[in-house]
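Note that one protein chain is taken out, while the other chains of the complex remain in position.
First chain written, first letter: the chains are A and B, and each begins at residue 1.
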Amino acid sequence: MPITSAPPEAAVLPRRNRKAQRGEARAGVLFALPWIIGMTLFVAIPLVVTFYIAQTKFQIIGAPKWVGMQNYEALWSDPAFWKSAQNTLIFAAISVPVKLIIALGLALLLNRATALSGFYRTVFYLPFLMPAVAGSVVFMLLLTPNAGPVNIALEAMGLNPPDWLLDPKAALWTLILLSLWPLGVETLVFLGGLQNIPKDVSEAADLDSPKRWHKLVWITLPLITPMVLFNLVIGIIYSFQVFTQAIVIGGTTGTPAEATLMYMVVLYRAAFRYFNMGLAAAMATVLFVVVLILTLLIFKTARSWVHYEGGET
Amino acid sequence: MGMVQLSGVRKFYGALEVIKGIDLTVEPGELVVFVGPSGCGKSTLLRMIAGLEDVDYGRVEIASKDVTEAPPAQRGVAMVFQNYALYPHMTAFDNLAYGLRRAGLARNAVDKRVQETAALLQISDLLKRKPKAMSGGQRQRVAIGRAIVRKPEVFLFDEPLSNLDAALRVEMRSQIARLHQELAATMIFVTHDQVEAMTLADRIVVLNAGRVEQIGTPREVYHSPANLFVAGFIGSPAMNLLPATLGPSGVALVSGPVLGGHSGTGEAVTLGVRPDRLTLTSPESAHLSGEAKLIEHLGDETILHLALADGGALTIKLAGDVALTIGARVHARIDMVGASLFGADGRAMRLEGARETEA
Partner (left out) sequence: MSNTTFAVPRQISRRGFLASSAALGTAMVLPSGAFAQAEGQLLLWLPGGSELFCKIHTGLLEGFSAGASLGAATTVCGLGQDTEFTQSLIGAITAGNPPDISMLWDSPVSLGAQGAFMPLDDMMKGSKIPLETWPAGLLSSCQFKGVTYGLPITAGVYSMWYNEEMFEAKGIPSDRGSFPKTWDEMRKMSKEFTVWDGDKLVSAGFMPNRVPETMAIWSALNGGMMFDETNLKYQIDSEQNIEMMTFFLEWLDEEYKGDFNLVDRSGNFLDGYPNSTTGMGPAFREGRQAGMQSGSWLLGDIFADPVPSFERWNLAANPVGASGSSSVSGTWPNWFVIPVGSKNPQAAFDYLSYLAIEGSVQWYQQIPDVPTNSQVQRKAPAGLVEKRGQAVADDITAFLGEQAAVVTPMWNSPVQSFYTDQIARAVEKIYTKASPVKDALGEAQAATQAELERVLAG
C-alpha cells in the first residue's frame, strides 16, 4: 500500500475561526436563549398574529374570518386613515427634530453647570413621573382661550394668541408644541453622551480652536452621534405612535375638525370602539412596515454619520 | 519659540491650595521637566500654563504676552496628553489637520503641513487610520504630530510616555529629544520617570506639595540637592541620609566614626551620601557596618541593602556582580567627595567635598 505523503500543512488547514469556535458558539446561543424565547413570545408571535388578523374579519367576539386584502383595501379608501397618517407625519417631522435640538441644547447647558446638574437632572426628569393624561389636562387648562393663564399673559403682552387646541388650524401645532414636553429622557441620553466624551479630548479641542461652535460641530456632535441616532429612532417610533395626548385632547374623532386625529387614535378606535380588529391589525401592519423601513433607512445612512466608539477603522 | 514666565501663580480647589505660589521662567528653546511625587501639582501647573485650569492668583506670560486670562487656543501652546486624547472619530490626518483647518488655513497648506509633520514623525502610512486601529506608540506619535503641526510657541507634555512599554519609551524619548533639537522649541515636560527627567531636561523643576523645591540642571539637582526633599527624591536608588553631628573635628556619625574636613559647633546635621559613594572595606577601616538584608544583582552592578546596628538602613551600589549572601556582615566606607550635608532646617550646607565633583 503506497503511503501518500501529506500535503503541506498550510495548504489544507483552514484558517481557524477564532472568535466563534464551536464551544463558544454553543455557549453563546445558550446565554441568548432566554432572550430569543422572549423575543419569540413577545415580539415574533404577536407580529405574525397581527399579520394574520389583518387579513381577517374579526369583531373581537367569535372567530376571525379570512377576507384576504379587504382590510387593506378598506384602509386605502378610508379618509380617516389618510387624514391621520398626514397629521402623524407632520407631527413626527416637526416634533422629532425640534425636540432633539432643544434636548441637545439643554444637555449642553446641563453639562456645563456641573455644580447644579444633579439637581437639574432630577428636575428635568420629574415630568416623567406625571402621567401623560394629567399633563395633557393641565396643558388644556393652561391653554384655554380667553380665560387660560397662557392667553391672559400673551394678551397682556399685547399679542393676539391663537385658540390653541380649539382652532382647527392651530390644534395640530399646539399638539406638536405639547409633545416637546417632557423631554427629560432625550436630554438625559444626550447628557450621558456628553459626559462620555473624554475630558482630555474636549481639552485638546479647546487647544485647537478658541471658538465654542467649532468644538460643538466638529468634535462634540460627531462624538454623540450614537445618542443622536438613538434619540432619532426612538423619537420617530414614539411620535408615530403618539396617542395619549392626542386622545385626551381630541377624543376619538380628533377634535377640532380632525386636526388632532392621529394614526394610533384611528387604530385604537377601530379596535376597541368599532371592534374592527381586522382593520386595526392592518393599520398596525402598515405602521410596522413604515416604521421598519424608516428605521432601516436611518440605520443605513447612519453608517456614514454615526461614530461608534467600538467601530472599526 | 517662546519664553514662559510664571509669577506668583496659585491655585485652589475649594479651600485646598494645590499650587502655592510658583515663580518660574522657562527660556526660549529650553526643555524644562517637572518632577515630583504624585499629587504634588505637576499636571495642575502644566494645565494652568495651557489655560485648561484657571489661575487664581499670579500671572502667566508666554512669549512676553500676558495670557493669564486667554483661552487655551490663543496662548500659542500645544499639549500632548498622557492618554493621547486623539479625536476618536477622525483619521490621523484629520486629527493633525483639524486645528489648521479651524484656523482657516488653505487646503493645500494644510495638506503640506500635515504631510511634512507626518514625515518628521514617520507616521505617513498611518494617516488614513483612525486611533482605534493604531498601537499605543503610533497614537502617541500622532498626538505629538498634532501638537507639532500647529507650530506652537510652547509644547506641553503631561507624562506622554507613561503608557508605553520600556523599549518604546526609550525610543520615543530619543525622538522627543531629537524634535527638541530640530524644532528648537520651548518644551515643558511632566514625568515620573527619573531617567526621562535626567536625560531630556535642560533644567529640572522639582515640585513638592505645590511648591518648587529646586530648579536646576539635572546635574545640579543630582549632585547638589538644595534640600533633604530633593536629595531623597532625585536619584535611584535614593541617597542615604545619615543622622550626624557637626563637631569641631568633623562630621560625627551616630555610630561613632568622625569624617574630617568640616567643622562646626556640635549641631545636628544629616549627611547625604549617594549609594555609589560607599565602598566595601575591612572592619577596621569601616565607617559603617551592617547586615545584608537584600541584595539586588543587576548584572553590571549590585545593590546592597544593609540594616545598621543603630536601626538605620544603608544602600550601597557596587560596580560589577558582587558575590555576597543575605545575612553577611558588611563593612562600608564613605567617600566624602560628592556627599551632601543638611542642616537641622533640611537645607543643604556648603560642603567643600561636594564642590569638587562638580568641577
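The working rule: a contact is a pair of C-beta atoms (placed from the backbone, for glycine too) under 8 Å apart; a residue touches a chain by one contact, two chains touch by 3 or more.
Fair warning: this is a prediction, and the values are worked out from it, not measured in the lab.
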| item | value |
| --- | --- |
| Chains in view touching the one left out | A |
| Among A:Ile94, A:Ile197 or A:Val248, the residue in touch with the chain that has been omitted | A:Val248 |
| Sole residue of A:Pro168, A:Pro182, A:Pro198 or A:Pro222 that reaches the chain not shown, by the stated touch rule | A:Pro168 |
| Residues from subunit A at the interface with the omitted partner, ascending | 57, 59-62, 65, 74, 79, 131-133, 136-137, 140-141, 144-148, 163, 165-168, 243-244, 247-253, 255-258, 268-269, 272-276 |
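The rule is simple: only the chains that are shown with their structure count from here on.
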| item | value |
| --- | --- |
| Centre-to-centre distance between subunit B and subunit A (centres being mean Cα positions), rounded to whole Å | 55 |
| Complex contacts: residues of subunit B adjacent to subunit A | 50-52, 71-74, 77-79, 81-83, 85-89, 98-99, 102-103, 129-130, 132-133, 146, 150 |
| In the complex with subunit B, residue positions of subunit A that touch it | 198, 200-201, 203-211, 214, 218-219, 222-223, 307, 309, 311-313 |
